[in-house]
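This part shows subunit A:
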Amino acid sequence: ADTIKFGVAGAHSGDLASYGLPTVNAAKIVIEKVNANGGINGKMVELLVEDDVCKPEVATNTATKLVSEGVNVVLGHICSGATKAALPIYKNAGVLVMSPSATNPDLTQSGEYPNFARTIAPDDAQAKVDVEFALNTLGYTKIAVVHDKGDYGKGFAEFAKKFLEDSGKAEVVLFEGVTPGAVDYSAIVQKIKQSGAEAVMFGGYHPEASKIIGMMRKKRLKVDFISDDGVKDNTFIKVAGKDSEGAYASGPKDTTKNPLSIQAVEEHKKMFGTDPGAFFENAYSATLAMLNAIDKADSTDLDALKKALQTEKVDTPIGNIYFDEKGDAIGVGFSVYQVKNGEFVEL
Partner candidate 1 sequence: MLNLENVQAGYGNILALKNVSLNIQEGEIITLIGANGAGKSTTLMTISGVVTCRSGKILFQDKEIQKKSSDDIVKMGICQVPEGRHIFPQLTVKENLDMGAFLRNDKAEIKKDMDYVFSLFPILAERRNQDGGTLSGGEQQMLAMSRALMARPQLLLLDEPSMGLAPLVIKQIFEIIKQINKENNTTIFLVEQNANQALHIADRGYVIENGEITLTGPAKDLLSNQEVQKAYLGI
Partner candidate 2 sequence: MSNPILQVSGLTMDFGGIRALNKLDLDVHAGEIVALIGPNGAGKTTFFNCVTGIYTPTAGDVLMTRPGDKKPISLKGLKPNYVTQKGLARTFQNIRLFSKMTVLENVMIGRHCRTKAFILGAVLRNASTRREEQQIAEMSYSLLEKVKLADLANELAENLSYGAQRRLEIARALATEPHLLLLDEPAAGMNPQETQALIELIREISSDGQAILLIEHDMKLVMALSDRIYVMDYGKKIAEGNPEQIRTNPEVIKAYLGEDVDA
Partner candidate 3 sequence: MDYFIELFCSGLSRGAIYALIALGYTMVYGIIGLINFAHGEIYMIGAFTSFIVATVLSILGFPLLAIVALSGVAAAVWASAYGYTIEKIAYKPLRHAPRLSPLISAIGMSIFLQNYVLLAQTSDFLPFPELIPDFEFMEPIAHIVGSSDIVIFITTAVVMAVLTYVIKFTRIGKAMRATAQDRTMAMLVGINVNNIISATFIIGSALAAIGGLLIASHIGQINFYIGFLAGIKAFTAAVLGGIGSIPGAVLGSFILGLTESFATGYVSSDYEDVFAFSLLVLILLFKPSGLLGKAETQKV
């Protein structure tokens, strides 16, 4: 082939589009830059963007379509469910898939998907970081665990609950899911209050997080809020405003100060006129990592690419990373942030 076919798959329409579209933008930015510099090993990179609406059944069609178009590597999919459904098809065709956002632990840990890698920490890893922080640094003994019933949020929450209970240091006083998109969360907030929790640990994304924290502050409930990297997003601070002050969220290390990260955000603003959305940096990094691997391996063969991913470190907005043999990124140190004066500050 005279071009490298770079697929991007994820939710680009429907209710989850806001998680998928930033990924497309990230790929566009990076690839435009790469092509402007003469491509990779003399080959131009061609972008193939396909929507899967985050539905497994559509994802299989999307994957078959990409494969039949001869895709070499795929950035995506966005949701773990869709990813799981699509992976066997890519595996069959020997295509490397790297997701910026699919966090289900099984994807890497089960060993079923050798062609998969990701630039985001799995649910359990994050839960561990958050739980340790809550217990050891903050010293809480009563924690309410709340999630958004989604794949990611509930996965995170279940691990958090397990780790909390296993630690024997704290009691999970509440474990419940809220309905995403519901117009009002005051009942669950009253329940949190009633439970006597000292902190809420939330698994899910920033829209729900900001609604819950907003409602807690409205109800004059002053308990701490600890969450995951679905929440560690500037949109959270924008939407929740002053209510977000003091909230904790885990995420990859100090990305905001990383020059690459600052640069990526600037590029997005230049090209699209807006701030980037969720998982933009993960997607940007994944694109860099995959292109780097192709460059170093000088091939798009799956085994060669995997080897390159595991050996060649690459500088990305989320840090200097490489991948373990299961596909999880190494070097994405995780830390906990707190919102201070309208900014996430690493603790």
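The candidates came about this way: all candidates are chains of the complex that A comes from, given by their letters.
Things to note:
Keep in mind that, in the parts below, contacts are C-beta pairs under 8 Å (C-beta built on N, C-alpha and C of every residue); 3 or more make two chains touch, one makes a residue touch a chain; residues count from 1.
Here the structure is a predicted model, which means the values were calculated and not measured.
In summary, of the candidates 1, 2 or 3 that share the complex with subunit A, the touching one is 3. Here subunit A touches candidate 3 in the complex through residues 13, 15, 17-18, 21, 149, 176-179, 181-184, 186-191, 193-194, 206-207, 210-211, 214, 218-221, 235, 238-241, 274, 277, going by the rule given at the top.
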